[in-house]
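First the structure, in the form of structure tokens, and then the observations on it.
Yeah, one chain of the complex is gone here, protein chain that is, but the others are all in their spots.
Chain nomenclature is as follows: A, B and C, assigned in order of appearance, with residue numbering initiated at 1 for each chain independently.
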Amino acid sequence: MVKPSLIGLAALALCAGAQAQKSTADGIAEYRKMLEDGNPAELYEAKGEALWKQKRGPKNASLEQCDLGQGPGVVKGVFVTLPRYFADTQKVQDLESRLVSCMAMLQGFDAAEVAKTPFGRGEMANVTALATWIASVSRGMRFNLPQSHPAERQSYEVGKRAFFFRAGSHDFSCATCHAEDGKRIRLQDLPNLTKNPGDGIGFAAWPAYRVSNGQMWGMQLRLNDCFRQQRFPYPGFGSEVTIALATYMGVNAKGAESIAPSIKR
Amino acid sequence: MSDPMRIRAQAAGDKVTVRVLMSHEMETGQRKDAAGKVIPAWFIQEVTATHNGKTVLTADWGPSIAKNPFLQFVVKGGKAGDKVAVTWTDNKGGKRTDEATVT
Amino acid sequence: MQTRREMLARSATVAGLLAGAGFLPLSAMAAWPQAAFDSKNMADAVKALGGGAPVESKDVSVSGPDMAENGAVVPVGCATTLPGVKRLLLLVEKNPSVLAAVFNVTDAVEANLNTRVKMGQSSNVFAVAMMNDGKVFFAAKEIKVTLGGCGG
Partner (left out) sequence: MHLTRLIVGGAAATALLAGCATGPSPAELDAQARQAIQSSFRDQGIAKTDRLNQDPALAACSTDKAPDEAAADRVMADALFTVKWPAGGQFVGDWRRGEAIAQSGRGMTWTDNSTDPKDNGGNCYNCHQIDQKEISYGTIGPSLWNYGKNRGITDVASPATAPIVHYTWVKLWNPRAYSACSNMPRFGHKGLLNEQQLRDVMALLLDPKSPVNQ
């Protein structure tokens, strides 16, 4: 009986292949699990909470009256509803750009100066810490971005178009890596961001502590480095495309549970 | 000034598990900046842990310890309400102490 | 059960201890075992700390993942079940500075420490137990460091 034994061999070979692949995935999963207990993002959460309450800036005021979308001073729950439209700035804003607006309005900082500060430096590092703390307060809540204002719907549509826009030296778009299920770059799983990729995945995992360089990354830096790897030119902090992409991903992630701030490779 | 540590000390039975995160660059002295200049070494060299004021553990670290260091140890004979304090000292003379109450 | 936040809130800064610190006296700095950290292998590092030749032992363990997604942060631990341990060491064989950590343990803590190290490449990680009676035991584990992400 030749056939059955051949099938048996083929099955064996398949198993061996699957086994090897599994052990790599298991090894990485084990590594990630070990890192979860003691996420250095906690250091930034603590810093962000202190910054929120501290009187700072030319007006020597705290951020405690900052309106992140649910009224002045409301922090719990806002993270899972951003970006959204703000009447006072007449713009759709994400968490980080909204924080800069609050720092300008309440504390008297120069918004343009803050926006052009490199990531990890000066007031930009403070924005990241603030975003980290604000995200942490909504940990375990589910994404539910508003789409009632026309500007919010438009932001989604612009974001969708930007997501599929191919350009740069390598012809990449966001969709090159993030429009299919179950794909990887190297060993890194790639979330499908054209839909809800699941609890704590993709949009629901940032801000995150990046192990590779020991930095805390908000969504603005996450997108910035995606564009760097896409070989695009440099996206401005809080620029329309970055916020529209956040709206697109955030609306798609409706119902996903936030685990931010998380820890990433 | 350096940022505070995060210290979690949890009692289970008569043992207290202490987890510490320290905010520190842990620069090895082997890396170069964008201009090709060596970034000087800057890392935590000594760590001391006390339980209710008594030293229970000291450590000497080298630059191989990861940035924003993590340390976990288990104190025998502890209980909720006890105090655990951790002090680090780096190679530039920087120093920080934080304390936590066992829960 | 307490939330993590509540636990964190209880970790208070002892600002007073910082205030008077100033520069450290030289004597305190001298305690750091420079020669051990300059050593290029386990035997030399142990020797620099006053120990003899290390012997492999099942009673010492080194923990860590089989594979690290990034060498910048690799969780590792060292432990021993042997009584009378004075020091526990963690070493990364292929790092420029092989010795990563020296833990001077007392009877008040378990001989079981966990931290995170940097690894420049796949390497053996050693846990070493230096005993009160001068004996030295060790355990080894290979940890593979892979390349994740786009690599650019």
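One rule holds for everything that comes next: a contact is a pair of C-beta atoms (placed from the backbone, for glycine too) under 8 Å apart; a residue touches a chain by one contact, two chains touch by 3 or more.
Because the structure is a prediction, the values reported are computed rather than measured.
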Residue of A:E64, A:D110 or A:E257 in touch with the missing chain, whole complex considered
A:D110
Touching the hidden chain, out of A:E30, A:E64, A:D199 or A:E240, is A:E240
Absent-chain interface as seen on chain A, which is shown
20, 24, 88-92, 97, 100-101, 104-105, 109-112, 150-151, 153-155, 157-158, 160-162, 164-173, 175-177, 179-180, 182-188, 190, 194, 227-229, 231-236, 238-242, 244
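Please note the rule applied: only the chains that are shown with their structure count from here on.
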Relative to chain A, chain with the most remote C-alpha centre:
C
How many angstrom between the C-alpha centroids of chain B and chain A?
29
Express in whole angstrom the distance between the two chain centres, defined as the mean CA positions of chain A and chain C.
33
Distance between the centres, which are taken as Cα means, of chain C and chain B, whole angstrom
12
Going by the touch rule set out above, which residues of chain C reach two or more other chains?
4, 8, 72-75, 116
Note: chain A residues in touch with at least two other chains are 42, 46, 214
Touching residues of chain C toward chain A in the complex: what are they?
4-5, 8, 64-70, 72-75, 116, 144, 146-152
Spell out the residues on chain C that touch chain B in their complex, using ranges where they run on.
2, 4, 6-8, 10-14, 17-18, 21, 23-24, 28-29, 31-33, 36-37, 72-75, 77, 92, 95-97, 99-110, 112-118
Which of the residues in chain A end up touching chain C in this complex?
23-24, 27-28, 30-32, 34-35, 42, 45-46, 136, 185-188, 211-214, 228-229, 265
